[in-house]
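Worksheet: one structure, shown below.
Only a single protein chain was left out; the remaining protein chains are all shown in position.
Take a look at subunit A:
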Amino acid sequence: MLDFIIILPLLVVGAGAIALMLLASMENLSEGSTALVSIGIFAFAFAVQLMVSVSGNVAPYETAFSGMLTASTFTKVAGLIILACGLFSCMIAQTYFTQNKFSSPEFYSLMMFAASGMLLLTMAAELITLFISLEIMSLAIYVLVGYDRSRIKRSEAVLKYLMLGAFAGAFFTMGAALIYGGAGSTRFALISKYLATNSFLESPVLVAGTLLVIVAFLFKVAAFPFHAWVVDVYDGAPLPVTGFMATGVKTAIFAVFANFIVLDNGMKGVWVDYLFYVAVFTMFAGNLIAIGQNNLKRMLAASGIVHSGYLIIALVAVGTENFTGGVIIFYLAAYAAATLGVFTALAYLGGTDERRDSFDDFKGLAKVRPYTAAAITIFMLSMAGIPPTAGFMGKFYIITDAIRADQMLLAVLGIVSSILSMWYYLRLVIMMYFKEPEESFEVSGVSLAPVGTMILAVSVFAIGFYPVFL
């Protein structure tokens, strides 16, 4: 019975998705009401997740469903973040579709399918479950990316994402097979037990298997050297999908990545040396790409690479003993709040067909819409990691962790990279505040997104000052 309580939020979202899919066959279902219904479902699932008390720090491999799933405070909060991302993405979508006309009820249904895949992913403690949930999430996202069939840019994005994503999925399957061959089980708990008695490096099959699995994860979070797809795909995807991908997918993958990497100290020790370089190159490659962008969505995509780099620092510093993942989850929450905040603002500022998408399009926004500009500034500062925002606290915890784990060099490089990133975040602030407006930023349609922007702007500070996740 307890097993089902753990996946209750997942069931809510999944049932919602299926119900919505069925309802979509009805002719007179309006787009606006679908959005409201799906926001309601996400909110309900969020409340359920909040109430499902997996109280205290359940050990990582306290298991459910015969060891296929694991539940802990870590997975619970990751689930909360994912559901909140879904909720705000629906708000974005609702507003977005008042100005862009390619919506249908299935859009929201797919969002919920993706969310249920993500929820399962955070809890997966078995390689096959992991693969299934990864694919539930990915397939839904592939469709969402290419939802606007009429535009060539979307088709390009979905092609790139699908091809490369399929490779990543294949890598993962191969890796899972090899691990099964080496350790004799696909369950994390049993793999961990096997590794505790046998040395990791003695089994080349296991080394190759874990390598392939890690490569698949690194691909999904767009870490160097698997980051090349992300800019085009984020740019090509419709705005609400980009927001959801950037935050929800990243949260889910990092949750399962963390659960996987703490399997065994010996295994982590081997990969940490490489993850060190991955983290450094991810941060700096991301920065270099972001500095060159003129398009806001592309810049956010590239900055997402940089944030993946910080999260990998957190993974490097994570201890296998008494793993709580608080630092990772805090950073994910801070990142999600800031990123979705920008996307909610873009949802109503973007205009028809995402007309306003480059830095120059936001000239003088502060004069015309001072509150929105202030909110965007808060999000940018949070991403850049300026106190007293949540983004700063997130970086601060990561760097503290890194220094505690004797990774002084990584900590310093992390801070240097955050200084570099200041350049492109501030650029938008400069455009909004220091230039004269050239247009009046008229927006059409009534929308929920401004509400979302304000909520997220407040939560950027709230998360920073009351770090309940830690």
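Everything that follows uses one rule, which is that a residue touches a chain if its C-beta (ideal position, glycine included) is under 8 Å from a C-beta of that chain, and two chains touch if they have at least 3 such contacts; residues count from 1.
Going forward, contacts and distances are computed from a predicted model.
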item: Per UniProt, the name of the complex member that is left out, chosen from "Monovalent cation/H+ antiporter subunit A", "NADH dehydrogenase subunit M", "Cytochrome c biogenesis protein ResB" or "Electron transfer flavoprotein subunit beta"; value: "NADH dehydrogenase subunit M"
item: Among A:316, A:411, A:428 or A:460, residue touching the chain not depicted; value: A:411
item: Option touching the unshown chain, where A:5, A:422 or A:462 are the choices; value: A:422
item: Sole residue of A:204, A:225 or A:370 that reaches the chain not shown, by the stated touch rule; value: A:370
item: Hidden-chain contact residue, picked from the options A:392, A:424 or A:441; value: A:392
item: Residues from subunit A at the interface with the omitted partner, ascending; value: 326, 366-367, 370, 381, 386-388, 392, 396-397, 399-400, 403-404, 408, 411-412, 415-416, 419, 422-423, 426, 430, 433-434, 467, 470
